[in-house]
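The next block holds one structure in the form of structure tokens; read it before the comments.
Every protein chain of the complex appears in place save one, which is left out.
To keep things simple, chains are lettered A, B and C as they appear, and every chain counts its residues starting from 1.
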Amino acid sequence: MQFAFTEDQLLFRDTVRDLLANECKPEAVRAAWLNPTGRVPGLWDKLVDMGVAALTAPEAAGGMGMNEVDLVLLQEEAGRAALPEVLIEHTAVALPLLAELGESAWLAKAAAGEVIVGVGVGSPYVLYADQADVLLLVHEDEVHAVPAADVTLTAQRSVDYSRRLFSVAWTPSDATLLAKGPAAQQAVVDACDRGALAAAAQCVGIAQTLIEVTVDYVGQREQFGKVVGSYQAVKHHIANALIATEFARPLAYVAAYAVANSTPHRGRDVSLAKAAASDAVDKAARMALQCHGAIGYTFEYDLHLWMKRGWALAASWGDASFHRDRIGRSLGI
Amino acid sequence: MQFAFTEDQLLFRDTVRDLLANECKPEAVRAAWLNPTGRVPGLWDKLVDMGVAALTAPEAAGGMGMNEVDLVLLQEEAGRAALPEVLIEHTAVALPLLAELGESAWLAKAAAGEVIVGVGVGSPYVLYADQADVLLLVHEDEVHAVPAADVTLTAQRSVDYSRRLFSVAWTPSDATLLAKGPAAQQAVVDACDRGALAAAAQCVGIAQTLIEVTVDYVGQREQFGKVVGSYQAVKHHIANALIATEFARPLAYVAAYAVANSTPHRGRDVSLAKAAASDAVDKAARMALQCHGAIGYTFEYDLHLWMKRGWALAASWGDASFHRDRIGRSLGI
Amino acid sequence: MDLTFTEAEESFRHDIRSWLQQHVPAKSLRSMDTADGFEQHRGWEKELHADRWSVVSWPEKYGGRDCTLIEWLIFEEEYYRSGAPGRVSANGVTLLGPTIFGFGTEEQKDRFLPKMASGDEIWAQGWSEPNAGSDLAGLKTKAVRDGDHFVVNGQKTWCSRGAFADWIFCIFRTDPEAQRHKGLTYFLVPADTPGMERNPVGRLDGEPGFAELFFEDASVHESMILGGEGQGWNVAMATASSERGLNLRSPGRFMAPAERAVELFQRMSEARDERVGGVDPTLRDQIIRNWMNAQAYRWFTFSTATRLMGGGHMGPEASLMKVFWSEMDVEIHATALRLAGAQGELMGDAPDAVDDGTWMDGYQFALSGPIYAGTNEIQRNIIAERVLGLPR
Partner (left out) sequence: MDLTFTEAEESFRHDIRSWLQQHVPAKSLRSMDTADGFEQHRGWEKELHADRWSVVSWPEKYGGRDCTLIEWLIFEEEYYRSGAPGRVSANGVTLLGPTIFGFGTEEQKDRFLPKMASGDEIWAQGWSEPNAGSDLAGLKTKAVRDGDHFVVNGQKTWCSRGAFADWIFCIFRTDPEAQRHKGLTYFLVPADTPGMERNPVGRLDGEPGFAELFFEDASVHESMILGGEGQGWNVAMATASSERGLNLRSPGRFMAPAERAVELFQRMSEARDERVGGVDPTLRDQIIRNWMNAQAYRWFTFSTATRLMGGGHMGPEASLMKVFWSEMDVEIHATALRLAGAQGELMGDAPDAVDDGTWMDGYQFALSGPIYAGTNEIQRNIIAERVLGLPR
């Protein structure tokens, strides 16, 4: 039992944190809300160059051959920065799914950063489907890799404007079939788990930022002649959000370990992580808004960038209720 | 729409309050915990003399011919004083049940205060069954009035030592049969509603006392050089309990009105009242203990007399979940 | 105790219900926080006014029906149940209106109330400043007398409806020497006042629900003072107690969404895609809790209304109501969003949006409830100190 990251893992985390601190400031996220892609121009290429984008692709396919334990800290950073990217869909879900199904053509291109792979598992909507070159879609017990040209997209606007969601109309064909039967079904379950794990880690990161910006704000803002952060009610709101977040965080790491090592209980561990992280980010968002007061309620202030991402991710890849139910079934109740 | 009590009703309430303030002080309740009956010696006779005990019996049977709207304020007072008595079982439930079923012999004696009627509806246990002269018991679709001599009692000790609970073994016979079929079943449902209503009103009264004694205590106790009640966290705990209690209270009155007037939605109104009151008293008990600190945790201090009565009544006559489920079914979900 | 409605009350309910059935627009109006939506909503106010439904509790001479508090509550139940448009006139009709009745001169009543009732003049509230939110006594914007006018300098913010309103009711500091809540004066300010600029600010949903107001030697005539020079705090507290009390949020506002959430649960339970799993049974419990809370709020309000109609006054227990409705409102909408699952994040114009995105809109609006009109933290202090008597 050694529950800690390696120096290398922490160093990689710091490098990504530095990159995002420069390239993914709140004003960049805000700009992404209103631009045609919803993403930060040029940032994905930098993540590709750093090896983040294809972190999970096997080395044989040109990836880093790293696993979920390496990735989980980076997803947390993505959440902290409210990074509007395909780091869940492409990196955490699509690459391992292609590898698990033994696909190699798309995988090599994806690992090289030449194509973006969209995923239609775990949600009725595909994020950034308009920018994907190929979409991994499920039909009954089959997984298909469908080129972008063969799908019809309908935009579904999210409260987080940077999340460009689409419903996808498509027709299954032998040409697009990747796998079918029990192995394909297991691969889809694994893919959902990887998505939920990545979303959980991002939720933890978002919650942490919500707490940090709130601490900063209430440490300066005065009302009734006192710094707002000196009121006990405000302190306790923030403390409660911190407790929820700090106890969700190790669960994300445990889930990463479980998925990386394909342990028998990995599904349950992922559900633990996602349920706790969804609740933590919801709690942090409520707390942050309440402690900010009216300014937090405005579009011009940055707070809502994290808050809305938190709402969206808390409900994506299975919300807290869904995952608690799954845990209950694994416990035989 | 006139949502207020009459002067007479408030006056009666005040008279009962005064009686209990003198005769049912915490030390009397504490003594009842350890005496053979669990009740305050002589107090029931005084309640009989005041007309409280047989308030709900028809005038023809020698009662006061009053209804649940008159009674609800008195149940609230009983809760405030943690009165250990049969005011729910005998007064709120048994007398109207006997009247509804057209029974007259026991009813006349009960209305005169000569006998105590125990009730075995709405709970597996009969409170003060050892002191009842006759027990109203249910078997399938039948209601029976079973003389005390014909039942076998097994004591089931409660965390509230004054609540003398018993399971009852008995054999249905024609001699004890009062009613059967749909009318009997409806009468049992009505009886459960009357019990839940009375328990709800007592819970509101208990919650109010818990709040009052806590306000008194934290207004005097000092820690870290300040009166405990001046800390914002303590204020907010108490405020939350007060909100729950004040919004439960009108629901108890609405339910009393609905039962007294046999409105079509009376069952739902009762469930609203009991669910809200159960939650309020649970919340008030948690708050009171936390705000008192260690002294509240002791047997010698009075707080637990109300707290344990609150726990018991919150779970009796259907707990909050049971009643919420019933409301849901009435809403078609 | 009589909890049935009188014949008069039932008849009143029947009248407004019928009127609404005939008049409520089939298609939702645009957001009142857009320029054209604002005018659409003004049009709806005029339609209400034409049949004397815009200010039912006001005297007939100002366009009302002199109806009782109970009737007003009935009006509100029917209004929100019908799905009628939001009231763009609310700041005027429910906040400023009662204040003018209490503090206005006869001239002011005649000048302002009829046009407030008719929708010809829509009002915004201009109280908060960048460093004075819930803490009104910290206001700094100055109004200095110059003959029969006052010269105003300073800034207001979070001025709701401020982007398009015709008039704004403000509090300025007329005696800069006076401390805290002394030396404040309540002013009625035309939106076209020279020297006043307004700058729209987006709410969470991106629409300009607020404005910032910048005053640079703006001039306001002394006749626009409400309640007397230096009396601003007292007048504001009267408005605030309207805000915190009955006038702010009628039970009908919460009964309607609580009931719609019950219907949503029914629909979702029937329509749920089997692959995604059934509807979470814990959500059913929360839906029921929310419905119960709306009922509890309704009956608390009827009880309070009976007391007020008998000559009672609204005291600090108004804070109990404010905490209760604002947290209930958040919970009603949060539950519906959880029910909506992956559809919850969709905006109203998304094809898959549940109920045209009204739950997400409502959630974002509801989140302001625990903040404005005195944060719930302050309300809980008031409850502890003024209702329960705990030390400050």
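Everything that follows uses one rule, which is that a contact is a pair of C-beta atoms (placed from the backbone, for glycine too) under 8 Å apart; a residue touches a chain by one contact, two chains touch by 3 or more.
This structure is a prediction, so every number in the text was calculated from the model and none was measured.
**Student:** What shown chains come into contact with the chain that's not displayed?
**Tutor:** By the stated touch criterion, the chain not on view contacts A, B, C.
**Student:** One chain isn't shown here. Among B:87, B:101, B:234 or B:277, which residue touches it?
**Tutor:** Answer from the full complex: B:234 touches the omitted chain.
**Student:** Pick out the residues on chain C that sit against the missing chain.
**Tutor:** The list for chain C reads 281-282, 284-285.
**Student:** On chain B, where is the contact patch with the chain that was removed from view?
**Tutor:** 123-125, 154-160, 163, 165, 167, 222-225, 231, 233-234, 286, 289-290, 293-294, 296-300, 304, 308, 311-312, 315-316, 319, 321-322, 325
**Student:** Spell out the interface residues on chain A facing the chain that's missing from view.
**Tutor:** 1-6, 69, 211, 215, 218-219, 227, 229-230, 232, 234-236, 238-240, 242-243, 246-248, 250-251, 253-254, 257-258, 272, 275-276, 321, 324-325, 327-328, 331-333
The rule is simple: only the chains that are shown with their structure count from here on.
**Student:** Taking each chain's centre as the mean of its C-alpha atoms, which one ends up farthest from the centre of chain A?
**Tutor:** Of all the other chains, the one whose centre lies farthest from chain A is B.
**Student:** Roughly how many whole angstrom separate the Cα centroids of chain A and chain B?
**Tutor:** The mean C-alpha positions of chain A and chain B differ by 52 Å.
**Student:** List the centre-to-centre spacing of chain A and chain C in whole Å, with centres computed as mean CA coordinates.
**Tutor:** About 38 Å separates the centre of chain A from that of chain C.
**Student:** What is the distance, in whole Å, between the centres of chain B and chain C, each centre taken as the mean of its C-alpha atoms?
**Tutor:** Comparing mean C-alpha positions, chain C is 40 Å from chain B.
**Student:** Touching two or more other chains, which residues of chain B qualify?
**Tutor:** 232, 236
**Student:** Which chain C residues touch at least two other chains?
**Tutor:** As it turns out, chain C has residues touching two or more other chains at 377, 380.
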